[in-house]
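Excluded from the complex is one protein chain; the other protein chains are retained at their positions.
Think of it as A and B in the order they're written, each chain with its own count starting at 1.
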Amino acid sequence: MRGLMTKALATAALLALTMGAQAKETVVWWDFLGGGDGVRMKQLLEKFNKENPDIEIQATTLEWGVPFYTKVQTSAAVGEGPDVMTYHLSRLPLGVSTGTLREITPDELKAAGIDAKNFTPANWEAAQVDGKQYAVPFDIHSVVLYYNKDLLNKSGLLGDDGLPKGLDGVENFNAALKKLKADGVEVPLSTHTAAGDSQWRIFYSLLGQQDVPFLKDGKVLDGGDEQKAVDTLKEMASWVADGYTPANVEYPASIALFTSGKAAMHINGVWEVPTFTDLAKDGKLGFEWGAVRIPVLYNHPATWADSHSFAVPNNKGKEISPEKLKAVLTVIDWMNKNSLFWATAGHLPAYLPARDSEEFKTMQPNATYAVLADTAVFDPSSTIAGVASPIYEGMQNYFVPAVNGQLDPEEAVKSLKDELQGLIE
Amino acid sequence: MDRKQNLTALLFTGPFIVAYLVIFIYPTIQLVHLSFTDAPLIGPGAWIGFKNYIRLWNDGQMWKSTFNTFYFVLLTVIPTTIIGLALALMVNRLSGWFQSIILACFFLPYILPVSVVILIWQWVLDTQFGIAQPIISYFTGKPVAVFRDRYWAMPMVAFITIWWTNGFNLLLFIAGLRNISQDYYDAAALDGAGRFKQFVYITLPLIWPVTALVLTIQLILQLKIFDQVYLLTQGGPANATYVMVQYIYKQAFQLNKGGYAATVSLALFALIVVLSVLQYQVLRSRGQK
Partner (left out) sequence: MIRRLNIAGGLISVFTVLCAVVWAFPLYWAAVTTLKPEDEVVQSGFGLIPRIWTIAGYAFVLLNTNIARWYMNSIITSVSVTVLVLVLSASCGYAISQLRFTGRTVLWLAILASFMVPTQTLIVTHFVLMNDFGLINTLAGVVLPQLIVPVTIIVYKQFFDSIPKDYREVALIDGAKEYQIFWHVFIRMNWGITTALAIITFIGAWNNFMWPFIAVTQQAKMNVTVGITQVDDAFGLAYARNLSGAVLAALPVALAYLIFQRRVTQAIMLSAGIKG
């Protein structure tokens, strides 16, 4: 009996050894890319698996936002997280504070050939907390103004260069909306008025155009900034109140308003570029479209921006093995080196060799709006900020009702301010 | 009580007692312990005395959640009881296979999973394509995104809950009605009492124990609301549907505050135990009849 056991064990061990030699390193990957860019990512993942026979990525796409980050945080706390995941840099301080992220040491980065020199210093440092690296940037993404050339042209809002004209300045912008409405456009401007995250992107861009800091020295909308925030919010609410933007529109519906030709303009993330590119390519769009940087309604150009990055969860009790980490960093490095393709998803690559390449500089519509990177405003670096953070929740809770005329903008800003200030103290 | 009897009993009750200790008593004790610490969801925390409790008292969102929970209870418990009784009176008049079919129509939603129920209603109430929107538009003049509207959201969640769970009340009421002897009605009819008088003087008093039962069961049940709200509104808009269990979920799983989540849990726990004692009294007084 005992002899048999020993034999069996030896066989099993031998089997494990030989299998180990051939086995692929599997990398469990979680992302939240369900939008237009999700298709591009699936293609990238397939390409990676084809080109790298020794590593296999097992990818799962989870629902963007709170569901994703709740799942990631809880999973990491019980050691059930993935090996690598996409992560918004805006949320990095929050993620590090909850112990969700594992530090990637300089040695590990160096061994994988990932070099800070290939990223802008600001972008690279946004992936750090207290000087420690927790993520590797992948892209910079923002919101842009998508526009229907045919409709803008009819209302005389299209320049000879095919770009919108006469949209800068609050009065001009509102006049343009009024003109479009008068010319029979059903929806002059489509935004997802039901979604706090999109309203934040617009609001934060407009604050940036007025140099109003959302958070300064631990104070939320301090002093006179509160009034400026109220005025900005009132401006956004007026688009709904005046009938230019439909109330309570969900994310997919706001896109549908634009693709169906009902909306003249649409503010949304660059990640929906593939949606419109693909529709236009298949001849299903029925109009000419373009995308430009958000118009300058106030003093100077500024656009909200965030970064997708790759991070390794701090799986409690199940530390990632050095071999696995090596595979993960290989994946990250490969993704960045192939990020020119990722740019076709609308994003600006974080990886400078890709962003500086001739191909990227001529890629449309990215090249048109790429200037926004120079005036990008990123979320405040704080544990209250970022996707699925208290700020985003406050947007959903207070700003969405305010934009839709169900809550007084003054009350909305005050409630948000009080709630966030309470979290900081 | 001899030893053998004790041993036999232990064999029979042992598995349950172990389960009871492990998944009921121990977690309850842990909950109390946790509520005095600043522990994250997983892992140890420092003892901070009554800080969580003080915070609980001053926590605006906690009060809002408590208020909303009671608002939800108000919107569901009494309406569902009245509707349950009304439907039972209607169904009880029928008989045979006809009654079975009608009963099934009212009862079927009750056995559906909550996620199925919300998928059905999200579709029925869809702002663009929902089949119920013409009815809503008839009153408001335009389609309403009911789960995104501060004033509509909670009543709609309550409405769906009533639709979903009313079958249960209906069954209890039908059983109650069947237990009322026909003799009472015959006697009353002889005395010349009309249908309405019979209902007020015979049916209502005699069905009261069941009504009390339904009211208390619903009260406890609806205090624990989470699933529908989480799936339909996530507590929004403007916290209009934030309820207590969801606040526990948020503190524990979204904000990683295990200690404070335990404190909120205990507050709800205490509330429900107090109300359950009330329920128990009602049940007992009914049992003695």
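Worth a mention:
Convention: contacts are C-beta pairs under 8 Å (C-beta built on N, C-alpha and C of every residue); 3 or more make two chains touch, one makes a residue touch a chain.
These figures come from a predicted structure and were not determined experimentally.
One of B:L75, B:V91 or B:A145 touches the chain omitted from the figure, and that residue is B:V91.
Touch with the chain omitted from the figure is made, among B:L74, B:A104, B:A187 or B:V200, by B:A104. Residue in contact with the omitted chain (choice from B:L56, B:L171, B:A188 or B:I202): B:L171. Although one chain is not drawn, the whole complex shows that of B:I23, B:I78 or B:A187 it is B:I23 that touches it. Of the candidate positions B:G49, B:G96 or B:P113, contact with the hidden chain is made by B:P113. Listed here are the subunit A residues that touch the chain not shown: 34-35, 38, 60, 62-63, 71, 74-75, 78, 80, 251-252. Although one chain is hidden here, its contacts on subunit B can still be listed: residues 1, 5-6, 8-13, 15-17, 19-20, 22-24, 26-28, 30-31, 34, 41-42, 87, 90-91, 93-94, 100-102, 104-109, 111-116, 119-121, 123-124, 126, 128-129, 131, 163, 168, 171-172, 175-176, 210, 213, 217, 220, 223-224, 226-227, 231, 245, 248-249, 252-253, 258, 261-262, 265-266, 268-269, 272-273, 276-277, 279-280, 283, 287.
Operating definition for what follows: only the chains that are shown with their structure count from here on.
The geometric centre of subunit A is 39 Å away from that of subunit B, both derived from CA atoms. Residue ranges on subunit B touching subunit A, taken from their complex, read 40-43, 60-61, 127-128, 145, 148-151, 234, 236-239, 253-254, 256.
Per the touch definition, subunit A reaches subunit B in the complex via residues 66, 69-70, 73-74, 77-78, 98-99, 194, 247-248, 250, 253, 316, 388, 396-398, 400-401, 404, 406-407, 419.
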